[in-house]
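All protein chains but one are shown in place.
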Amino acid sequence: MLKQFTLAEIADFLGAKYQGENIAVTGLNTLEEATGTELSFLANPKYIKQIETTNAGAVILHENHAQAVKNAIISDNPYFAFARCMGLFAEKEGFFEGVSEFASIHPSAKIGEHCTIYPFAVIGANVEIGDNCTLFSGVYIGEHCHIGDNCTLTPNCVLMSRTSLGDNCYLQPGAVLGGEGFGFVRTDFGIQKIPQIGHVEIGDNVEIGANAAIDRAALSKTFVNSGTCIDNLVQIGHNVQIGKECLIISQVGIAGSTKIGDRCTFAGQAGIAGHLKIQDNVTVGPQGGVVKDIAKNSVVSGTPSMEYNTYMRHSILQPKIPDLFKRVNALEKQIEKLEQEINTKK
Amino acid sequence: MLKQFTLAEIADFLGAKYQGENIAVTGLNTLEEATGTELSFLANPKYIKQIETTNAGAVILHENHAQAVKNAIISDNPYFAFARCMGLFAEKEGFFEGVSEFASIHPSAKIGEHCTIYPFAVIGANVEIGDNCTLFSGVYIGEHCHIGDNCTLTPNCVLMSRTSLGDNCYLQPGAVLGGEGFGFVRTDFGIQKIPQIGHVEIGDNVEIGANAAIDRAALSKTFVNSGTCIDNLVQIGHNVQIGKECLIISQVGIAGSTKIGDRCTFAGQAGIAGHLKIQDNVTVGPQGGVVKDIAKNSVVSGTPSMEYNTYMRHSILQPKIPDLFKRVNALEKQIEKLEQEINTKK
Partner (left out) sequence: MLKQFTLAEIADFLGAKYQGENIAVTGLNTLEEATGTELSFLANPKYIKQIETTNAGAVILHENHAQAVKNAIISDNPYFAFARCMGLFAEKEGFFEGVSEFASIHPSAKIGEHCTIYPFAVIGANVEIGDNCTLFSGVYIGEHCHIGDNCTLTPNCVLMSRTSLGDNCYLQPGAVLGGEGFGFVRTDFGIQKIPQIGHVEIGDNVEIGANAAIDRAALSKTFVNSGTCIDNLVQIGHNVQIGKECLIISQVGIAGSTKIGDRCTFAGQAGIAGHLKIQDNVTVGPQGGVVKDIAKNSVVSGTPSMEYNTYMRHSILQPKIPDLFKRVNALEKQIEKLEQEINTKK
């Protein structure tokens, strides 16, 4: 945290007012952990008690709580104001500028203006890279790849041949795009490999997590549309198509040829089988296993996935299933006894 | 897609006949997506309606459907004929040839003929590499590793010391072989680390996925036999032994010392506990959790895994379990009432 702003500068940046002393703010933190030179925020009124004990130098809060602290920035939406401050304090990752003489760049590659290429990055034949891109060390860009403007590929990211990225994409370390799809078919005469001759296409404003893998298509393309954010260690199979503004959380796996609509959210470790259609605005719970098509706006959970309310009822009852077996055992004995009694009376 | 063949050349390659115009074919695609210079195929008769609307320049199909299109290649098995064409159109990955002066190769390493070593690859002491191998940038080969002929290690693959690969192996980017097995034992006096002094041995014709991890053995070796294909982000623990021609789909985890037979298929995200014996031809469903030995030819699914038919019945009934609780509640009340009525009559 090397940056520093005055409280007045921050208020000005937010288009908001401040009260109290115009202190120098050296960082941002939670009410619980903030020190005397840090700015914090109060968004959820249930944390209001922390206001009394916080060491924060100043707090962003709603005017309803303005008298609770001395130094404050007043905001209608303290959470978003604080999130904007996080952008203010964020440091651009990296320490190198220009194009390193220790990068390996094929003569046929075209690189835009104001790009940063770290030592030991490799750029292949016929690659095209837009303006203002940053390629960290260990990045490999295969032949015929196309990268838009303002993209960042952090260390050890790999784009295999013919992968394309739109503008403003950010790849966390170790992400692999365009590896060969798992095209193996078991036949009577052994495993047949189906060569994967498609590619990967990524839209604009896409973020891809550390050590995630997006396979290239068997034919045509694997596609991730603009605004979608993919977390660490996610697997996207060949020919998958993902819509706009989806959130794919860590360790999710999506099998081949599945089509996913816009604004879907898949929670951590969920698995989506192949050749399915998941429509817009679908939410899949953590560790959920989706094995059939899902209609738009659905919220599903469990394995195999079911409608959310059913899943929640099932979840609560699941630990009581052993007891249910006992109850059915008892019922069977009771009914046998009753039958005997009735037969005796006949 | 830079290659191009005439329809006659492709028919010749397949040992098949063609009909219609001898067009230039620039690529391969599905009936739905193919353009006028692309070749497609009809394997499953249920897609026959797509023949009417496809823009494909030509189609591989069975002679029963030959009159449905003008330009065609006639085949008894259109799917496999098409798969062979994919091999025809596949481009060899990469753009570099020879041994880069910017690779770091230990003087004691022995490298076969016709190998390609990219810039920034590292080859350690006493390594032996066969003929016709390709090591991309960022690859690290630890000391005493042995690599057969015709192997490809794509960018940023790592072989730690003493790992051996057979012939014709293909490693997707970021795969890690020979990392230390997780040899930690919790004892009364803290966690004890058990040094892992074994290694990893891989057979011939093995493919390993992006960012997959195969740990070296505590003693002796972790072993993957010939023809087995391992997908992205798979974890293989120390001392695991995997047979021939297995398909291990993405994100599967296999815990230490488990032995797996030949021709097993583990679907995505399945987990196999340690110290088990999984016999030949076993299939484990997606997200399945195997905690006991499995007999040959079994198909299992679920967590803990059960026989497939049982799993399917369970899957269908699972969402009805909350209703089953209600039904048992009702039965208990009914039977209590009946008991009272009978007692009253006594």
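Going by the order they are written in, the chains are A and B; count residues from 1 in each one.
Convention: a residue touches a chain if its C-beta (ideal position, glycine included) is under 8 Å from a C-beta of that chain, and two chains touch if they have at least 3 such contacts.
Remember, it's a predicted structure, so these values are computed and weren't measured experimentally.
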Touching the hidden chain, out of B:A8, B:A66, B:A90 or B:M306, is B:M306
Of the candidates B:A58, B:A218, B:L247 or B:I278, the residue in contact with the absent chain is B:A218
Contact with the hidden chain, among A:A16, A:A109, A:V291 or A:L338, goes to A:L338
Where chain A meets the chain that is not shown, the residues are 1, 27-30, 33, 80, 83, 86-87, 89-91, 93-96, 100, 102, 118-120, 136-138, 154-156, 170, 172-174, 207, 209-211, 227, 229, 231-233, 245, 247, 249-251, 263, 265, 268-269, 286-287, 303, 315, 318-319, 321-322, 324-325, 328, 331-332, 335, 338-339, 342
Across the whole complex, the chain not displayed is touched by chain B residues 104, 106, 120, 122, 124-126, 138, 140, 142-143, 156, 158, 160-161, 174, 176, 179-180, 182, 184-186, 190-197, 211, 213, 215, 218-220, 233, 235, 237, 251, 253, 255, 269, 271, 273, 287, 289, 291, 302-304, 306-307, 310, 313-314, 317-318, 320-321, 324, 327-328, 331, 334-335, 338, 341-342
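As a working rule, only the chains that are shown with their structure count from here on.
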Chain A to chain B, mean C-alpha position gap in Å, rounds to 24
